[in-house]
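I have a structure I would like to understand better, so I am pasting it below and will then ask my questions one at a time.
A single protein chain has been omitted; all remaining protein chains appear in their positions.
Up next is subunit A:
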Amino acid sequence: MLCQECQEREATLHFTKIINGEKTEFHICDVCAKERGDYTPGSNSFSIHQLLSGLLDTAGQQKPSREIGAQQRAEKQCPSCGMTYRQFAEIGRFGCADCYESFDEKLDPVLRRIHGGNAQHTGKVPKRKGKDLHVYKQIEDLKQKLQQLIAEEEFEAAATTRDEIRSLEHSLKGKGGESS
């Protein structure tokens, strides 16, 4: 594929900008990228944040849209820290851990772009909290099972399952008290 800037050299950098939920693809060669200052091979002054704010840009300068849907999406706000998606896109940083949840629907493509196609953690699970996560998952599963048992009117099995859930929840509470 030829570089879209010079139409001469082979494009070596490919990235996607997302503007108001619309994807625009960019294909540039090393020389043009260097001139643009986004990327300098070798010296590696390639600034991830420059690229990031490009990726995350939803300010919609290129498209003064009056669509309410697009506006709302751009104004999506984290209820915990008050950061808007627009602010996040500008500074390339989350304001708090809950931002991941708040902006979740938009994150997969962004994370994939940054992390070589990956958006899901496969590494370390914290020991203490990891155990809890495991228990939460178990409780979740049991609650689903309980719903089903009740629907099927298997009340005896449902009672056993309910007790299991209670004891697991109890074990979590015990831990919570200990650590605070």
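We take it that contacts are C-beta pairs under 8 Å (C-beta built on N, C-alpha and C of every residue); 3 or more make two chains touch, one makes a residue touch a chain; residues count from 1.
Note that in this section contacts and distances are computed from a predicted model.
The complex includes a chain that is not drawn, and of the options "Alpha-D-ribose 1-methylphosphonate 5-phosphate C-P lyase", "cytochrome-c oxidase", "2-oxoisovalerate dehydrogenase" or "Protein-arginine kinase" the UniProt name matching it is "Protein-arginine kinase". Listed residues A:M1, A:I91 or A:A159: the one in touch with the omitted chain is A:I91. The omitted chain makes contact with just one of the residues A:I114, A:V135 or A:I150: A:I114.
Those residues of subunit A that touch the chain absent from the view are 41-48, 52, 80-81, 83, 91-97, 100-101, 107, 110-111, 114-124, 126-130, 133, 137, 179.
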